[in-house]
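Here it is: the structure, laid out below.
Missing here is one protein chain; the remaining ones are kept as they sit in the complex.
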């Protein structure tokens, strides 16, 4: 099998199957109808599955339930034993979940198909540490189809879908994860992915940096042998940059978090919908006529502000960055300091990435019934800690909704205890997850196949051409038809007909 | 006590407390902060209460549960016995629900307060038949505070909040309703409201027309003695117009369904939000880039189309009325026939009030994964019956979500089995219910106090001035400040400073 | 020729050619491409024509120019003499203008064609008093094609397009109008339309009520013989209602001003565009980030507010009517009193129909550079008179733009001296004029053909079915495809398949 050998990043030339294709777009589209049309089926099923999981779980005998997965012997129907999960019996159910997710992730399925005979990941030994969900399973099985060997742990002790883990194990994957791990379990699972005789991983796919950190600290020699790291999260990327700055990052890494497509979908497009969804599900608030202050006018703030304005709210914006501030003005929002409007608003939404943006002094001045929530990252934007004082009463009125009651009976409605509203009170559409997963897969392929010297020990952004490729793989979902440059036009613009189409500093 | 004697409708002069007030708006606003600020508290509580009700219910002994309320002796703590509900023990819980609803219904509370010493409903004997919820309880207690005696039944066998019914009974109301009545129970309850010795009701407040019909048929003499009917529903209004047309309506009725304020809130403003909410909660669909066809461009269709357009969907509209069709064009929607787009859309939403708008032939041509739902009224817009055929498989994937599967594996996602999405899969904001309840209260007051001859035996629209009054009572929620005409301006326009401000044919 | 005999208004049955047609829609559409595609050609030409008129005028010998048209003998190339216009030599130029307007008024052209052999206006003797423009000429020639005889005067001393008047005269019409009439000329022209031996007009088409008034006062006997009046303007309608109220209106009249389609286009849709256009052409102001207060939230205010919000302005609204006020809230605008924001806004726009809305006290408090304009009707909304005081300096900076300068050097920018911005500083799209003209033609046909007794001496709104017909005639412009009710659906809804589709109180 021919080794995949793309050229260096600026002149990066993807194999034919990776090029944006025009000719067969029409046929693709017809086929698509059968496939991607199901995008919404799986969401509903995913949900029902989550629900039914509890019931599914109920047929596991209780002895199993009480015993830690680590203490049980595990074996798939085909005799595979190199895994540790909750309950292999749920495999069929998990498999159905994965099949449904496949229908909503046409880009990964296209990757499998487009590669044709080529297996760009043959020889790749990938250790992964991500949320273990049906969508991740589609990613893992795609990597496997492209030639990789995978070992996988969970990046979060609660987020594992046990049935999916079971299906993966049944399918022969070495997966170490279950819902409700202890912290000790967490690191034990990670270690099981890494420390195996006769297994030298050469690629890392990480979400949060814990896996990377574990290998870096515990297995420095193994670390040096890694060909590349693909990191998905803000936190993990931050840790990589620090490592790099300190001169201790000895291998190349790709920061997929800041890929253009992912950023726009995770932040602007996804938040535009999830702010409404999260608020409705948790509070049933009517948006029309409400006064809202959105703190921060980055992509998340832009999405939240636009959505609420469209629903008839009166939106104020706060900003520290004068460029974003000027954008808010031109988009029709009054730019204020928080104290100018805090007494009058019905809703406060933080989207800053900063800490103590809604400090206790502001909480004190809010009017009765004001709703406070966080769409930024981390849980520090609202100073929730400052509300844990004796004079204030907390009343949990439903899951993710607390009333904090002042001595004069004023109540504020705090959502998700200041954690991310969109993760706590709404769902992330599979379409968004598909974009991320596709980006991860391509970054792995790129790093693994990059010729010597293309990447130095540093943190790289995703090559723009790959970003464009991810986008192009998702266009058929919208029956969207790309225009192709003519030869003459390409020459005029000095562009290849297959991209990249913009300079690196282009801002979209 | 002075009898309330408003003048005839065109020249209708509300008592001082009913006039739109300007002078004290500022103080009102300050007080409002304490009251209306809680608008969203109660929604969340209502929900949690609905949930907790089930658990609340669980402490009722099972013997009670099995016995029909009709077979049990009922008695409040104060010895009141003239009621029939599920369980008087839930009264405290229901009282708390009512108190929370009060905070979100400032207009009714203002009515209580504004009337001051006057009790415009002294002598009124109101029989009511509506959903029995916390919001209705606030209405009933307002009527009572204004002097009325009330007897009440439920207009729907499922919609009664038992705890609220208990609180009303404990408070001395004669309420006959519980969740899960049989049809026989339903009519028995209505009859108990009506046929009581020494009780000649003189006002009817109806929602659906069943109570009106029952009295009309069973107690024709009693019917003739009624001073007026206030009807809330499309169906009930339709029945009244038919009665009137047939020359058999011997008493005046007010159609509150078509009041301007109610229509705009029930249809345009409420649906603008609930279409998004209902779809997200049931399917988690991402709106951006989706192709949607909205059938019908009345107020509901306008709200749905605007909301989805704002969220980045591509919206097509179908219409039969050329005026609404032209509006759709000017609002930026392609006006199509359903068959032109049915193969390509991701979502089909009906808002027509018509039947078989989405006939089987269209369902057959939809693409895989298409979501179909109804925002109009009744459950006839989608020809769901035609889908109950042997070649199609139904799969319930969660509450209110069915997959209907064609032999070739195509699935469509049918929501709420074609019933109203907004009622089935989202919630109605209390603010909207407040507008309806206030309108009902004012219509009762108007009919009861109208001097001889102002209303003939006919169906009337709500006098515009009252409509304006309802609107003005809800403005403080938005900290909205109305401008008052100067004397000179009033004269110039030929308008009273207290309204009505528009001719009857004005369209808003 | 069969007399056109439509039935009474509620049951009004238009002849076959007037029914909304579905079958041949597709062919219509293909043909349309050739015709309606030119919609924008004529606008531009109209403009250039206005411009070129001045030059066109320049080739008239100056002696003619100085002599009043009344003093000159006039004669068309075919010997027709019964007219009085500026200059018959401009006929060719005017004819071209009319031909272009025809292409933009497909509805009138369709009326001509649809009537086929039928000439519903045979025997009608119409006196008209409207603006004399190319669009009016298309209307007049349509009336003529349908069988009517016409005599016409101008309703405004400045608005006559002389070349168009020339083309009409050359075509045999008796038209009495020129640009720049004196007041005496104005009434003389009207009288010449009316007082002709052997001419008893039987229909009046009026815009402003001056013609109606003239006949009513001067020729009371002639007035009684009129079959019907069609009145287009707010003022004229007002005068008719007053006459009717006083019991002196002895013939039926149709108020076309309040037809639904006309209202929406004249107010909402037209103003949504002309507010932006008028402001840009007169001031080049950038809308993004500007603070704007819109006084009045009727259709005009709704259009202005929506447009400016969409362009990134921050919009405040003032209202006296609580229902419109509540709409403003739900549409996302802060409802304020003018004094709350007058110091901070960059733009003040009046849309109230009221007087002295922007009184001197508000003008005094505006900030330097504030732009003030009127989109309502009449020129009384801004108290311009109060600015004619010695301490203020007026500086005309361009046509329609005055700076009013306070002693402290503060300037406000007053547009069109407080007259209508949309008429003074932007243009009215022919599409909007087409809707009005079509409505007028249909109202004339209806009144003329109505059987005895359908219309009493009163002021009527346009029958809804005709309103729908006007709308349907304009749908092809947007390639819009109306859905037809099935028989079953019509029965279910109790509607005729050809309309009317809504109850009279429906608000659109």
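Labels A, B and C are assigned to the chains in the order they are written; within every chain, residues are numbered from 1.
FYI, a residue touches a chain if its C-beta (ideal position, glycine included) is under 8 Å from a C-beta of that chain, and two chains touch if they have at least 3 such contacts.
Predicted model only: the values in this text are computed from it and were never measured.
Considering the full assembly, C:312 is the residue among C:252, C:312 or C:332 that touches the omitted chain.
Considering the full assembly, A:327 is the residue among A:212, A:327 or A:400 that touches the omitted chain.
Summarising the interface, subunit A meets the missing chain with residues 20, 258, 260-261, 263-265, 269, 318-330, 334-338, 340, 353-357, 380, 461, 467-469, 471-472, 474-475, 478, 480-486, 488-489, 492-493, 499, 501-502, 504-505, 507-508. For subunit C, the list of residues touching the undisplayed chain reads 33-41, 43-48, 51, 103, 269-270, 272-273, 276-277, 280-289, 291, 307, 310-312, 344, 346, 367-371, 397-398, 401, 403, 409-411, 413, 426-427, 429, 431-432, 477-480.
Contact between subunit B and the absent chain runs through residues 288-289, 309, 311-314, 329-334.
Rule of thumb we're sticking to: only the chains that are shown with their structure count from here on.
Taking the mean of the C-alpha atoms as each chain's centre, subunit B and subunit C sit 40 Å apart. The residues of subunit B that reach two or more other chains are 269, 478, 480, listed in rising order.
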